[in-house]
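Here is the structure we will look at, set down as structure tokens.
Only a single protein chain was left out; the remaining protein chains are all shown in position.
What follows is subunit A.
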Amino acid sequence: MPMPPDAACLKARAMTGDPVLRLTLPAEPDAVRDALLRLARDLPAMGVRAESLGTVELVLAELLNNIVEHAYSAGPRGEIELELERRRSRLICTIVDRGRPMPGGALPPRRDLPVFADRRDLPEGGFGWFLIHELVEDLSYSRRNGMNVVRVGLSLG
């Protein structure tokens, strides 16, 4: 069955044009959720397959929620800029905010999961950076002109 013209055009662009998706959102939990739902709808047209979609969504959820909870936890609520670019079989995500810098001016280092003997000692937090480090291919952070810039590269398999 021939593809409708719009789908054919989109597919050709997705295969050759390395499309870019940009969006800006307020740093609030509900806005993060809406942005992730939108990405889940739009990323397949950029050539992100269903198997990779869950990983992309989880990594972005962790990075965006960290900004909401930490970078903007004090002071006025700000905005987050997100840019996603597919380069062949990789997705490069750049996330920019104008909140507080990362503590120590660096990303939290990769750590092993804590060992616990009793369920009362189970951690209720701290899973976010573990998941990010576990799921991305590369990760970088810089502070430029009062902005936090985090860049992650994800394999699209």
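One rule holds in what follows: contacts are C-beta pairs under 8 Å (C-beta built on N, C-alpha and C of every residue); 3 or more make two chains touch, one makes a residue touch a chain; residues count from 1.
Here is the rule we use: contacts and distances are computed from a predicted model.
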| item | value |
| --- | --- |
| Per UniProt record, name of the chain withheld from view ["Anti-sigma factor antagonist", "Nitrile hydratase subunit beta", "biotin carboxylase" or "ABC transporter domain-containing protein"] | "Anti-sigma factor antagonist" |
| Interface with the unshown chain - residue positions in subunit A | 29-30, 32-33, 36, 54-55, 57-58, 61-62, 65, 68-69, 113, 119-120, 122-128, 130-131, 134-135 |
